[in-house]
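One structure, as structure tokens, below. Some questions next.
What you see is part of a larger complex, with each chain still in position.
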Amino acid sequence: MKLKDIAEKLDCELRGDPEIEILGVAGIQEAESTDLTFVSNPKYARKVKDSSAGAIILSPEAPPSEIPTLISPNPYLTFARAVELFYAPPIPIPGIHPTASVAETAVLGEDYSIGANVVVGEHVSIGDGAVLYPNVTIYPHAKIGDDFIAHSNSVVREHTSIGNRVILQNGAVIASDGFGFAPREDRSYYKIVQSGVVILEDDVEVGANSCIDRATVGETRIGRGTKIDNLVQIGHGSKVGEDSVLAAQTGLAGSSDIGSRVMLAGQVGVAGHLRIGDDVIATAQTGIARSVKDGSKISGTPEMESGLWKKNYILMHNLQGLVREVKQLRKDLEALKEK
Amino acid sequence: MKLKDIAEKLDCELRGDPEIEILGVAGIQEAESTDLTFVSNPKYARKVKDSSAGAIILSPEAPPSEIPTLISPNPYLTFARAVELFYAPPIPIPGIHPTASVAETAVLGEDYSIGANVVVGEHVSIGDGAVLYPNVTIYPHAKIGDDFIAHSNSVVREHTSIGNRVILQNGAVIASDGFGFAPREDRSYYKIVQSGVVILEDDVEVGANSCIDRATVGETRIGRGTKIDNLVQIGHGSKVGEDSVLAAQTGLAGSSDIGSRVMLAGQVGVAGHLRIGDDVIATAQTGIARSVKDGSKISGTPEMESGLWKKNYILMHNLQGLVREVKQLRKDLEALKEK
């Protein structure tokens, strides 16, 4: 594809040779002479001159490059759209595969692809444009919006409510039973029926083998646009705001209340019944044991302000030195006393 | 349902208006005038007067409330039973779905529901009342008791032994191969056949996408009544006692020996070949590197007594101050020496 055609499709100003032929997209270090690449973070601007890329997407503020350039206010977003020009995932086969089991009382919209062995339960409704890959199971009474994509082995349990453009990666489990048990006198546990519902708002994505639990009563809700990575646990009755990002292997205990635009890095844990404010950032493996104010940046277990945690970490490297110095001070002090 | 009828079904003394109409159950903060709620923890007793609930379950010791009250020695357990009065999960369809594949040598008890695409292997036996949701797979030679519930995509591997009233949430894997490899001279690994069995005793529940590994030889055993949350890893050859609770994303390395009534909070890790005594409590993200005595409460990585860990945490907040003070002491001491 000629660069001028790409510029037109991506609605970008073009600087340099418009006739150059681009055959693919690549990261700045891997890109070859027929690849389009990008630099988003000004920190990496100096990598531009070492790149072998055929063309590059840059922001208007970036220093001009000798490489033919597409100008975009958001180079990363433009790159994301460029990827789509060169790659299309395999097209799901339209219609219902003969081995699928769709209940008679289920209602499907238009333009669907229901793969082999898919099971759609009684009274389910699904909007237009659904793609259910093989071996997906939808339990009875789920209500699902348009443009739903469910990858193989994902499961939607009974009474779940799902908005538009929601994506479930492989093995994602929506609305498994919450971990609720009432202790009896003899310390054995009585299972509490989990009658709550899970609600996924529009544009939510749930990663592979992640689990979102239903509660005893009430709802578990994931807000519009929130993205959940793989192997994440969302405890029963939790609520996550809009456009938040939960990285892999993060876990929320029950009744967590997570704000909007929150970023929890990998393997973060949040104890039960806490409020994590809007725009909070928690670095990887943070263990959050108390509620956290809007806009905080936190680290450590239990969590503290990230800056403090970093300073402590440096001091910890010399904890032995500190202990030795205290012992030496005692000796010196006693020696002084003697005199 | 009238409150007097609920009182009768739950076998509770009723104080206040017996004719009040209850339409559902809810948490104390969400409950409305037609909801039944409960307070179990005396700490929350003061929330009673602010609640809009139509009726409440309280212990005999709780201060009397103006809200119509059901008296129970175990309000949480009574609430659990109340939930069942207002909610019933969708009833599984009896019989064997035509798309299920049940081996001719498999033996099923009475009153079963075998969903679409379920696969039951050769020589499997399953007791009465089994509910196998769509896409469940039971490998050959598994022996399973009565009232077994297996949710979609759960898997029971060959030769597993399962007691009565066991529940597998979606995607749970029982008896995957243990992580056992013998290093060769050249540092490559030779896979060791995992010939061991997994045993789940009565009343065990295994959470969504959790994994319980079989061992090279011998057994991996989960004791009666133990509850395992989502995304938990049980290493090969481990043994867990009775009525223990393992919260989400906890991991046991191989040959762990966990006692009874143990509570491991979320994201706890236990190193291999350790004994964790009865009634141990480990707080979230604890990393257990040594055997732990009965009744201990532990925190941190590696673990220490929880009280010590909390005090250290507070001191860590002022680690910088401590370092500064030690430097100042040195200065002051040297100044004194000069004199």
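Each chain gets a letter, A and B, in the order it is written, and its residues are counted from 1.
By definition in this document, contacts are C-beta pairs under 8 Å (C-beta built on N, C-alpha and C of every residue); 3 or more make two chains touch, one makes a residue touch a chain.
The structure presented is a predicted model; accordingly, all values stated were derived computationally and were not measured.
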Complete-assembly copy number [criterion: all chains share one sequence; 2 shown]: 3
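Convention: only the chains that are shown with their structure count from here on.
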Parts of chain A lying in touch with chain B, wherever the complex brings them together: 99, 101, 117, 119, 121-122, 135, 137, 139-141, 153, 155, 157-158, 171, 173, 176-177, 179-185, 187-193, 195, 209, 211, 213, 216-218, 231, 233, 235, 249, 251, 253, 267, 269, 271, 285, 287, 289, 301-302, 304, 308, 311-312, 315-316, 322, 325-326, 329, 332-333, 336
Chain A contact footprint on chain B (complex, rising order): 24-27, 30, 74, 76-77, 79-81, 83-84, 86-87, 89-90, 97, 99, 115-117, 133-135, 151-153, 167, 169-171, 203, 205, 207-209, 225, 227, 229-231, 242-243, 245, 247-249, 261, 265-267, 284-285, 300-301, 313, 316-317, 319-320, 322-323, 326, 329-330, 333, 336-337
